[in-house]
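Take this structure, written in structure tokens, and hold onto it; I'll ask about it next.
Of the protein chains in this complex, one is absent; all others appear in place.
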Amino acid sequence: MPENVPDPPVDADLAVSHGVDVVSIARIADLLAEFGDSFRDRVFTPDEQAYCESQGTPQQHYAARWAAKEAFLKSLSDPSPSVPTAAIEIERRADGPRLSLAPAAADALAATLDERGVSPEAADTAVSLSHDLTAGYAVGSVTVVSTASRHD
Amino acid sequence: MPENVPDPPVDADLAVSHGVDVVSIARIADLLAEFGDSFRDRVFTPDEQAYCESQGTPQQHYAARWAAKEAFLKSLSDPSPSVPTAAIEIERRADGPRLSLAPAAADALAATLDERGVSPEAADTAVSLSHDLTAGYAVGSVTVVSTASRHD
Partner (left out) sequence: MPENVPDPPVDADLAVSHGVDVVSIARIADLLAEFGDSFRDRVFTPDEQAYCESQGTPQQHYAARWAAKEAFLKSLSDPSPSVPTAAIEIERRADGPRLSLAPAAADALAATLDERGVSPEAADTAVSLSHDLTAGYAVGSVTVVSTASRHD
């Protein structure tokens, strides 16, 4: 038997999950004004806060991150309040924003994927955010695609 | 020849379709005020109506469902007006919203997938909705991913 005999063929089952969230920038500005650092620290990581505070109008950047975190939670099959919002970081990278998940959030995503027979390595996640100060709102969107390999 | 001889290997072609829709909550509130039950019954299923009416501000929940239904229609390759809006139900489930399609809508999705050589079983669909009463709008988003199996 040749060494490179094929494994059983793989037939890919695809799965997609998706979350979108819109938020009024004014609503986030009100929360920032009313609760200040206690709100900031509960919802945003130090890196996120440093970035938002470095901007001319921090509230719209906070709002976009809030929306993206909500969108991530919506992409979970169990949108449990047990995932602290600050466990979901929107990391700024040269090639665009990425989700950087602390263990509580990563475990929740792994549990969602596990229900579908998918390992976290077989999934890919994209996040996008947008804000428009004139219109007064921000949007976050998260898409997760994965294959559940079915060996016949 | 062994019984478990592999089938020809499968090489997956991926396809994605996607729809997003934004709608002013005030516009839906106006339609509800002007047309009442005739609008409700034409656009929303009994379960959707029961949920929306049980909420403090029904119009924003109706608006989010309207947007999600429009997003589904945009994900079809033939966004035919022959699909009654009430055939697209946004079902509330413990693991988040799901599209529950009556035959007219399911057939339209199957026709879109068939054009790409995909069976409905090889596709997965995700829906997400969001509303912000302060900002005054709702958003719905639908993503469909599928594999078109190519046997070499």
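Chains: A and B, in written order; residue numbering restarts at 1 for each.
By definition in this document, contacts are C-beta pairs under 8 Å (C-beta built on N, C-alpha and C of every residue); 3 or more make two chains touch, one makes a residue touch a chain.
Model, not experiment: these values are computed from the prediction.
Panel shows chain B; residues 6-24, 26-27, 70-71, 74-79, 135-137, 139, 141, 143, 145, 152 of it touch the chain omitted from the view.
Against the chain not displayed here, chain A makes contact via residues 4, 6-10, 12, 14, 20, 94-96, 122-132, 134-135, 137-147, 149.
Everything below uses one rule, namely that only the chains that are shown with their structure count from here on.
Separating the centre of chain A from that of chain B, both taken as means of CA atoms, is a distance of 22 Å.
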